[in-house]
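The other protein chains are all here in position, but one chain of the complex has been omitted.
And now, chain A:
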Amino acid sequence: MHDADAINLATLPPRQLKEFLTNTVRPDDGFIPAYIFSHPVIHQLEMEKIFMTQWLFLAHESELPKVGDFVTRDLGGHSVIISRGQDNQVRIFLNMCRHRGMRLCRDDRGNEGAFHCPYHGFTYSNLGLLTGVPFQRDIYGDGFDKQNFGLIQAKVEIWAGLIFGTWSANPPSVKEFLGPMAWYLDLVVNRAEMEVTGPPQRWVVNASWKLGADNFVHDSYHTMYTHASIAKLGMVPAADYSKQGYQIDCGQGHGLNFGTPTPDFIFPQNLMDEYRSRLTSEQFSALSTMKNMIGTVFPNLSFLISATTFKGSRISNTTLRTWIPKGPGQVEVLAWVLTERNATPEWKEASLQSSMFTFSPSGIFEQDDMENFIDITANSRGALPLRDNIAFAYLAGLGRQPVEQFPWPGTAYDSKFLEHNARSFYRAWLKAVTSGGE
């Protein structure tokens, strides 16, 4: 008897690759194969089918308060400039001169009326128009129409201060894309006037982007063991602190865990009127009973509202992060901290500090999470996972009935220690990577 050969994904024709994916990625049965977390063919497929087509979060509007402000980010593997033009409109430009493809802007952020290409000095306004070509008449005569060489733009939509971009030619509206998730995302970024506390942290680790998104979309179960040190330090009352609440499936791969009940209101008390005026009464009641909340907007935007005891008092912090694929099994994390604009400076400072102490490269939660993501990614590499079809178990809550007459949007399950949302995430993932091409 011979051992089976490991299947070579790189030489599979598209139709067979699709078949292989459908046969091995089995969210309905609760099995997710290891190879999808690091295989180069999968990475390529994801970049093409997911990151070139979906709405992706790029920046918060408060990062671009003034006309001329810009930041540079990654959209689907391409460097883009997110610019607030002279006309106050936010646009997304491919960071590439139309003449020879040179990168126009090397800064992470700044304020510019125009972008000058370092190569030949082509100049573009912050509206994306080509406005200057050195010696244009001498060199090109009449044969060059600047109007044809404006910067390449991605589609942009701002939803509750979140700047989303996409390379898709015909995207749905962001509201449509979010579906029931919009109601919960309101609690994160729209409960009050929110602003970033500063530029995002950025770091690169050898882990699959999916493991971060997967963890945030469903996994409160890991907190008991991975984060056992936090309970030991007294920052949360007990290791199973994060069990109680709901796992809520918002469709299209979006999902969250809503921790409740709470012993106290975890947001600035002096802003009650603002919360009441911006939220519906159902949303306000959700906010009042929230202990914590964590989730993922498919594919790679995750959010967290976390409340811990820090320096003697209970304080919550709100963070957004994106998991940007950098290569097979490599991810760049961008992490922002948001606070209520009208909170007291003391509250803002304490919230920011508690966030950096828990969720950041030095954060005492985050650093242990990354260990998991890195080691799982390492184990997913090589021939064995493919040859023997090694799959991970996402079985918790399989067949469980949702909460009847749940008052909020989405499909809710009682308890956060479930793997339902992960199954939905990989269902959306499978649908995306096997779409088109017939």
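In this text, a contact is a pair of C-beta atoms (placed from the backbone, for glycine too) under 8 Å apart; a residue touches a chain by one contact, two chains touch by 3 or more; residues count from 1.
Here, contacts and distances are computed from a predicted model.
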item	value
Name per UniProt, for the chain absent here [options: "NitT/TauT family transport system ATP-binding protein", "Molybdopterin-dependent oxidoreductase", "Na(+)/H(+) antiporter subunit G" or "Aromatic-ring-hydroxylating dioxygenase subunit beta"]	"Aromatic-ring-hydroxylating dioxygenase subunit beta"
Hidden-chain contact residue, picked from the options A:Cys117, A:Met370, A:Ala412 or A:Ala428	A:Met370
Contact partner of the left-out chain, one of A:Lys66, A:Arg137 or A:Lys311	A:Lys311
Interface residues of chain A (partner: the chain not displayed)	106-110, 197-206, 225-229, 232-233, 311, 332, 337, 352-353, 356-357, 360-362, 364, 366-368, 370-372, 374
